[in-house]
Each structure stands twice: as structure tokens, then as C-alpha cells.
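Of the protein chains in this complex, all but one are displayed in their positions.
After this line comes subunit A, so read on.
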Amino acid sequence: MSKANIAFYWAASCGGCEIAVLDINEKILDIIEKANILMWPVAMDTKYEDLKKMKDKSIDVCFFNGAIRTSENEELAHLLRKKSKILVAFGSCAHEGCIPALANLFNKKLIFDRAYQETETTVNKENTLPMTSFDVKEGEIHIPEFYDTVKTLDQVVEVDYYLPGCPPTPNIVEDAFNKFLTGDLPPKGAVLAPVKALCDECPRKKKDKTIETIYRVYEKEADPEKCFLDQGIICMGPATRSGCGHQCIKGNMPCTGCFGKTPEVNDQGAKMISALASVLAVENEIELDEKKVEELISKIKDPVGTFYRYSLASSFIKRKVIK
């Protein structure tokens, strides 16, 4: 049997997803036995020119991690789509935007001003900012354009499958490799992880909830046996897909939502707002005390960062309106 051709690529990402491939440890050797790796920026030196010379659809499966932040990211997304039979959004950035997409609370100008002017350690008297082309002695050089808005991979090209997580956990990665190499695949467009919410696999003791006070993680030492929400710590479990093996929960940290929304849900943050509103000290309430409600929710210091930490680019609103 001839070997399958696979490729990895990173766009706007931290590089963690590229390393996550190695989290499957020695099982990577089984994969190399069955597949040729044509491109893997973190480990191999493949030039874009080589990629351009490949025949269309010559890559069987391409694992694309990272969001679309620059024109280079976008160009490579189109190029890899053309060269690949199956394009997989690997990890939260390609899937839902993840941390890079929190920059959608700003735009190019605000980001450049902060990074190249306002930061306390920056001295930039000539106000030098990145430009897309520049003349030097040897000729004109070009660098990619920085966009105003971070996009997910499927907002730019058609995506066949998704692997959630920041980064995808070894069990998810291994399972996906096996599925691709054996051809045992779910319908196109599927997220390769379980369909239930994280609470379903969470082992903590849960009771009927009413939250009287909201604590931030550093304000309270959480009881490792009890549900975080019961203790007043916001945990994204009710609105987040399971499959990660509840690693954060095991480490006594609440879920922050990296596996993204569950199927049938359009907006992870909206679902979490809905879930949270239902448990914010509502039982046995006789008089509706608006002040008390306002006081309680004012303890949520960073609503976007809490509810949309990983999914801002794929949410309904997608980015902040900046006038």
C-alpha cells in the first residue's frame, strides 16, 4: 500500500498545536510508517515554492492550525486548500479564532499604536510602522499585510473537519490520525470530538445551583470535590464540548472553554450567559432586586474574555465595533 501524504501548517498561532502533534509520543512513529510528512514548519524546512509546484490535491490530509491574521495566512490557506484532498482545522485558532481573535476587540491601528508607540519600553521617534513594501538597495521587499480582523479558517476557505482544543489533547489527535489513515470518517464538516458538554464527563459533585457571589479564580481556593459553579467560580463546562479528559478540572482549575461550542449551538458565549443567568441567585427570590443583580454581575470583570476567550471570531458579533 502506498503511503498517505500529510502536511501541517501554522498560521496565526502560538506554535503549541504543532508541538501537540508530538504529545502522542511514540505513536508518531506508527504514523510515519503509514504516511509521508510533506510539510511541517516547526520540524522541517519546506519552502512555499515547493508547495506551489506540487500537483493539486496531492496532499491527502492537511492539518492547518492557527487563525487568519495576515495576508500570508490567507494566501497559504487558499494554497493548501488547493493542494489538499482533506483540510482539517487543527486546534482552537483555526476552529474558532482562539486567543489571537481576542485582538478583534481592537483594530490594526490600535494594535500598531500600542505595539510600536505606547508600550513603555518602546522608543520610536520616527513613528516607524510595518509597511507592506519597502525599498532597499537590493530592490523592493514585501511583507504580508496585517488585517483588522482575525478570522477562522472556515471563514476563508472550505474546511472538511475540525479538531477542537487549545491545543487538541493527545487522545483527540491520535483518534483523528487513526480515522484519517483508515478512512473511517464521519460526515464532512464534523468536529472530531464527543458531542456532549464537559459537565457530562466532569466527576465533581453537583447540586442544584444558586450562585450568591462570583469569585475570580485567585480569590478563592476551590474545593476539588465540588462543582466550580456551586462554589461561585465561573466554569465554562456547561457551554463547552467534552473530550479533553477534563484536564483543567483535574488540576483544580475551571474550564475556560477551549473545546468550543457543542453541536447545535451557534454561539458559545451566549449559551454560557444563558446558563449562568439561570443560576445567579434566582431560587426563592420573592422581590426582584435589580440592584442586587447588578452588583452580582459586576463581579464579572471581563465578559468577553470570560465567555468568548476562544470563540470570539466565530461568534455572532465577531469583532468589536470601533468608530
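By our rule, contacts are C-beta pairs under 8 Å (C-beta built on N, C-alpha and C of every residue); 3 or more make two chains touch, one makes a residue touch a chain; residues count from 1.
Operating definition for what follows: contacts and distances are computed from a predicted model.
Trainee: Just go with whichever of "Hydrogenase MvhADGHdrABC F420-non-reducing hydrogenase subunit D", "NADH-quinone oxidoreductase subunit L", "Sugar ABC transporter permease" or "Inner-membrane translocator" UniProt uses as the name of the absent chain.
Mentor: "Hydrogenase MvhADGHdrABC F420-non-reducing hydrogenase subunit D"
Trainee: Quick one: say which of A:Gly91, A:Gly243 or A:Gly269 touches the chain that got left out.
Mentor: Considering the complete complex, A:Gly269 is the one touching the chain left out.
Trainee: Quickly run down the residues of subunit A that touch the omitted chain.
Mentor: Touching the missing chain: residues 105, 265-267, 269-271, 273-274, 276-278, 280, 282, 285-288, 290, 293-294, 297, 300, 303-304, 307, 315-323.
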